[in-house]
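Before I ask anything, let me first share the structure, which is written out below as structure tokens.
Apart from one protein chain that is not included, each protein chain of the complex appears where it belongs.
== subunit A ==
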Amino acid sequence: MPKDHGIGASVKRREDVRFLMGLGNYTDDMAIAGQAHAVFVRSQVAHGRINKIDTADAAAMPGVLAVLTGEDFKDVGGNPTGWLINSRDGTPMREPKRPALAHGKVRHVGDAYAVVIAETYAQAKEAAEAIVADIEELPAIVDMAAAVADPSNRVHEEIPDNLCYDWGWIEDNRAAVDEAIKNAPHVTTLELVNNRLVPNAMEPRASIGEYFPGTGDYKLTTTSQNPHLTRLLIAAFVLGIPENKLTVVAPDVGGGFGSKIYHYGEEAVVLTAAKKLGRAVRWTAERSESFLSDAHGRDHVTRIELACEKDGTFIAFRTETMANVGAYLSNFATVTPTFLHGTLMAGPYKVPNVYVNVKTVFTNTAPVDAYRGAGRPEATYSLERVIDKMCRELGLDPFEVRRKNFITTDMFPYTTPVGLAYDTGDYHATLDKAMAMADVAGFEARRAASAAKGKLRGMGLSTWIEACGIAPSHLVGILGSRVGLYDAATVRVNATGNISVMTGAHSHGQGHETVFAQIVADKLGVPEASVEIVHGDTSKIPFGMGSYGSRSLAVCGSAVTRAIDKIVAKGKKIAAHMLEAAEEDIAFENGSFTVAGTDKAKTFGEIAFSAYVPHNYPLETLEPGLEETAFYDPANFTYPAGAYICEVEVDADTGKVDVVAFHCADDFGNIMNPMVVEGQVHGGVGQGIGQALCENTVYDENGQLLSGSYMDYAMPRADDVPFYNVDYSCQTPCTHNPLGAKGCGEAGAIGSPPAVVNAVIDALQRGGHSHVTHIDMPVSPARVWAAIQG
């Protein structure tokens, strides 16, 4: 009988009641008395010099309250970058200013250079069209190789080669890797593109700025994954508002996938306008604005070399990548292609030599930053694709090659040549599990059945690993992070015994309100219904770093656990006093404080009541109240891993690929809520299949986004994905956090793209198209057909 409550139970998500019944409270749902509406004016050219912006006609139009341009923000700070990366030669990265509104130049289509604020949205929209901008169009810089090669054309005048940095990891490995590859019995080389993705959260970005002249307080309601981080950036770097005079609220947020980690200029603009006008100023992105101005994901061009023995034993991996950051540095744009990518380039393998070079390049395109998986999908895709190619070149079994090279259970903790220390894992176990789930032995019969109906069937494998639960602070500090990466939670036991838990983590679809409540209820022996999770409001929650990098459970969940430990410890002191026993004799179990060896007991509720009505209480040694806060800074990353097997059918006449089976055997460590984990894997794999087969972000040579709407940007739909076969029974608990949890939010998006592409190549090879060794994502019907034609 499966558990029906507490840790490990598939408790239904309490938040779904309001989400599914239309009762959520999103930023755009909020109506504020006296609110005015902002419409941003965005560049229609990719690169241009702003000669003059004539706002007079717009300002005179009905209902218009204010028109602001980059000139109004030229003296406030730029939107900063959260991570310093040094180039191979030791020089720091180039950090051009990112203004709230474009000033001097526009640098990508969609770059906002003015804003109109009016009584109504329609008035603001019409007035925005009346702004006359004299923008002298400059040649667009779109292709990364050309950007670096041509110093005469610059996204930022002060950066002659459009290069942010040229990073080597680990530079000390470079010579040894070069030598190993030169002398290796076999080298497989693969050039590939990790396609740029538009995040497409269901809820577009939205922000409401308010200013309260009576107190001088500001309030920003916004679509954020981390309200405290947004507050810090706006307060300390952009607008110079004292941190304690700014409240940032991120209410229900309809998906982020990374794109809502970052502070965006629109947030600073609505706050500034609110103060100027003395009215709330609101903005909600149109979908086309989301396409043009949300931080995009991926966009790497990579050449990877795999050196090995003839039996497939790995000798060295060498990667050269160009990573597109777009026109400006978004907050974590510099760490995503470096430390979130290069450090994963050993995979789950005992490869002795690895070197990664990443050149990160400015172009006249939308900024690129972390998107579900953030660097780890890029690393996994490069590795798992080149391994697959090597197996074909040497005629080796892809399953056996993985087994031959896996780090084994007796080798943990294991330090890779790219600097990570894996604490635990069992890669053979997840591969065994996936192969059993996929009935690998039965593939030939399935292939024959597909062939009988005219389809080419293929099977693809990916054995992935990631580093998540991002932290610890002292390590990320050494690596260039400008913030700490702990998280925080406050557990407030109310006088009546129910519990409010304030978390730094923010839930925008993940299910924290359910899962954190399960943890608290389980550990305190109280009903889940008596636990409320409060998040998303800087005036209520402790300073936590928010949700991204699959860190909410591993980091903030650990903070919750530590705070509960403090509650229990204090409860024992109170119980000892009330029960007239020694503190060390008090046990806490199933919601009851007992004196060991006696039948004397106090319930959790009695202890809570006593803490707030301290008539019989050790006031001379103990403060009243029962509220504890914990900040948790992990000792290491966590290392989820798994094996994914995908089967596809390819229609060779049209090139259409159907994913007909997808098997996931994951090791997420301990599981809090299996249903939520399955949902995360389903969503992640769906996004991965989207990247592999559908999603194509295309800028033309003039920097125009050709795939700027759902008419041309193919999101995966229900009929693009199969019924998933998901397993998480292979569990090697994390060794360094109190929950033993590793994190599962990004796994699906990390592990699945290479499994899909490997399966397509397998189908074509088995189908007689042996000349096809690689197809870049998205593996669209047209690309598959063209590859078959040769």
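Everything that follows uses one rule, which is that contacts are C-beta pairs under 8 Å (C-beta built on N, C-alpha and C of every residue); 3 or more make two chains touch, one makes a residue touch a chain; residues count from 1.
Going forward, contacts and distances are computed from a predicted model.
Colleague: Name the omitted chain as UniProt records it, choosing among "Sodium:proton antiporter", "Phenylacetate-CoA oxygenase", "Pyruvate ferredoxin oxidoreductase" or "FAD binding domain-containing protein".
Modeller: UniProt lists the chain that is not shown as "FAD binding domain-containing protein".
Colleague: From the list A:129, A:191, A:623 or A:701, which touches the chain that is not on show?
Modeller: Of the listed residues, the one touching the omitted chain is A:129.
Colleague: Of the listed residues A:26, A:212, A:237 or A:785, which contacts the missing chain in the full complex?
Modeller: Touches the omitted chain: A:785.
Colleague: By the contact definition given up top, give the residues of subunit A that touch the hidden chain.
Modeller: Contacting residues on subunit A, toward the hidden partner: 125-126, 129, 653-656, 694, 696, 698, 706-707, 710-715, 780-782, 785-786, 789.
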